[in-house]
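Of the protein chains in this complex, all but one are displayed in their positions.
Take a look at subunit A:
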Amino acid sequence: MAKVKLTVNGRAVSGDCEERTLLVHFIRERLGLTGTHVGCDTTQCGTCVVHMDGKSVKSCTILAVQASGSSVTTIEGLAANGELHPVQAAFKEHHGLQCGFCTPGMVMTAVDMINRHGGQLDEQTVRQELEGNICRCTGYHNIVKAVLSANAEMHGGAKQAAE
């Protein structure tokens, strides 16, 4: 048994788990945050993406003990004050989801992607950067649209605020 201490969505949590427990299982089973999904066993599908210290990671590929001491954001922690995050809002507006199973991972990946590129995103980059996330429902067409739209919104908005 190992002790794990984390900040998850701004809240301090701790618990014992087996050394082999994956972060995704700790999040889903111990914390009851079931928005983070498991879609594969080979780190290919991206339904489990969360942010660890601000960077997107596949939570099926990290042991809970490895994540100890870090700050984790899951899809449940993205919307602030009941308002959808701009990426969540863009997915809704552009119909970037159907069954919703890949969606939490897609959204977390997209937020990180937009943050990293500082507004410099085009369709080709978005498509390439979605390499680690599989969606079987949407054909990606609307996901790409949603990410580009959120990117414009977030960076357009940030620029205006700075001016």
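Here is the rule we use: a contact is a pair of C-beta atoms (placed from the backbone, for glycine too) under 8 Å apart; a residue touches a chain by one contact, two chains touch by 3 or more; residues count from 1.
Note that contacts and distances are computed from a predicted model.
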There's a gap in the complex where one chain should be. From "Cytochrome c oxidase subunit I", "Carbon monoxide dehydrogenase large subunit CoxL/CutL 1", "Amidohydrolase family protein" or "NADH-quinone oxidoreductase subunit NuoE", what does UniProt name that chain?
"Carbon monoxide dehydrogenase large subunit CoxL/CutL 1"
In the whole complex, not just what's shown, which of A:Leu6, A:Leu23, A:Cys102 or A:Met154 touches the removed chain?
A:Cys102
Even though one chain is hidden, which residues of subunit A still touch it in the full complex?
18, 20, 28, 32-42, 44-45, 47, 74-76, 78-79, 84, 88, 91-93, 95, 97-104, 107, 123, 126-128, 130-131, 133-144
